[in-house]
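Pasting in a structure now, in structure tokens, and then I'll have a few things to ask.
In this view, the complex is presented without one of its protein chains, the others remaining in place.
Right, subunit A next:
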Amino acid sequence: MAKKLSIFIAISLVLSLCDAFNLDNPSSRRILVLLDDFAIKSSHSLFFNSLQSRGFDLDFKLADDPKNALQRYGQYLYDGLILFSPSVQRFGGSIDAAAILDFIDSGHDLILAADTSASDLIREIATECGVDYDEDQSSMVIDHTSYAVSETEGDHTLIAADDFIKSEVILGSKKIEAPVLFQGIGHSLNPANSLVLKVLSASPAAYSANPNSKLAQPPSLTGSSISLVSVLQARNNARVMISGSLSMFSNRFFRSSAQKAGSSTKHQKSGNEQFFTELSKWIFHERGHLKAVNVRHHKSGEVEEPGMYRINDDLEYSVEIFEWSGTSWEPYVANDVQVQFYMMSPYVLKTLSTDGKGLYSTAFKVPDVYGVFQFKVEYQRLGYTTLSLSKQIPVRPFRHNEYERFITAAFPYYGASFSM
């Protein structure tokens, strides 16, 4: 009995290792927060409170705490990581840049906030995620047109940005009215990286330079190519947020009023709180997480899944797709899910029809080509996790006795053979 139990535990352990996301609940639960000093815990308490109120279990540690560890005995202790330690030169304990990247590559989430003082370590992690901070250590994003109007006139490093990514999945269905206040270092996206996205970009008039010195040469980063907040959804659906400003998350920015220069409307509250609440929901998989289950295919009129099809068979294919709502799996409804019957190139491309309860299905005829085919569903939509299903199935030609017995073209021969 004990043996059985231990085997069971071992199996479940292995399963939990294989599956970065808990299938029942993909949201991150346990989050490690690494800070430069504990003052940030109180100065950014609004952001942390909003996470805790949503049920997250935050574990605050100093970045250079020698007891820091992401995993023990090969198993990760946390589902998510928040790095609010822009100036850290070296993490304590067993954490280093490679460990953090492994953490992402095994399917966990990360929020990274840098600052003007961003250390090489933080920059390296960002670079590995497709984001390049401005190389000039002291540079900040400056915008002389869409700065936030404040008491101290002339400080154009406090930016009121409202150029959001147009995605309800990432930023929630409620439109963010107030501009988001930003003060910090800008970054650009690596064009070679196809997965990283700008969530909040600077205005076309922005540029990145040292505000305290005269511009000696044209700034390296200008205009809307400057990203203020970016996200990366890795191929294994781990999500990463990278921001160039730690103060964006602070209580001060959350509470302060915001007025964009040149705009008459003064918002009582900046958009930061809404922006980060919604974005953190996305980052920690409370939204936009899909799963596909019960991939089935069979010949029309049959139930059993065959090991091989024959050319010109009629078949039915179905898959169930659900979306995680934060608390439960809800049917995902869309009209653009397609299945390919694929061998080097798609021979059949069919849009699946849904019954509104998560079941997607279609029926088609196997093409008149034999080979090893795949049922492929490649569903990539902005903000949603990638669904990439493929199921291999060979298609054979007719057997020797499956051809038509009598064909009209052969009647002369039948006649000839009978006349003999």
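Please note the rule applied: contacts are C-beta pairs under 8 Å (C-beta built on N, C-alpha and C of every residue); 3 or more make two chains touch, one makes a residue touch a chain; residues count from 1.
Criterion: contacts and distances are computed from a predicted model.
Undergrad: Not counting the visible chains, the remaining one has a UniProt entry; which protein name from "dolichyl-diphosphooligosaccharide--protein glycotransferase", "ATP synthase subunit g", "Nuclear transcription factor Y subunit B-9-like" or "Small ribosomal subunit protein mS39" does it give?
TA: Missing chain, UniProt protein name: "dolichyl-diphosphooligosaccharide--protein glycotransferase".
Undergrad: Please identify which residue in A:F91, A:Y147, A:F182 or A:F373 touches the non-displayed chain.
TA: A:F373
Undergrad: Please identify which residue in A:L46, A:L70 or A:I104 touches the non-displayed chain.
TA: Touching the chain that is not displayed is residue A:I104.
Undergrad: Pick out which of A:N236, A:S257 or A:S318 touches the chain that's been left out of the picture.
TA: If we include the chain that is not displayed, A:N236 is the one touching it.
Undergrad: Out of A:A39, A:A192, A:V303 or A:M420, which residue would touch the omitted chain in the full complex?
TA: A:A192
Undergrad: For the chain not shown, which residue from A:R72, A:K174, A:K214 or A:H400 touches it across the whole complex?
TA: Only one listed residue reaches the unshown chain, and that is A:H400.
Undergrad: Spell out the interface residues on subunit A facing the chain that's missing from view.
TA: Missing-chain contacts on subunit A: residues 101, 104-105, 128-130, 192-195, 232, 234-236, 238, 240, 308, 343-344, 370-374, 392, 394-397, 399-400.
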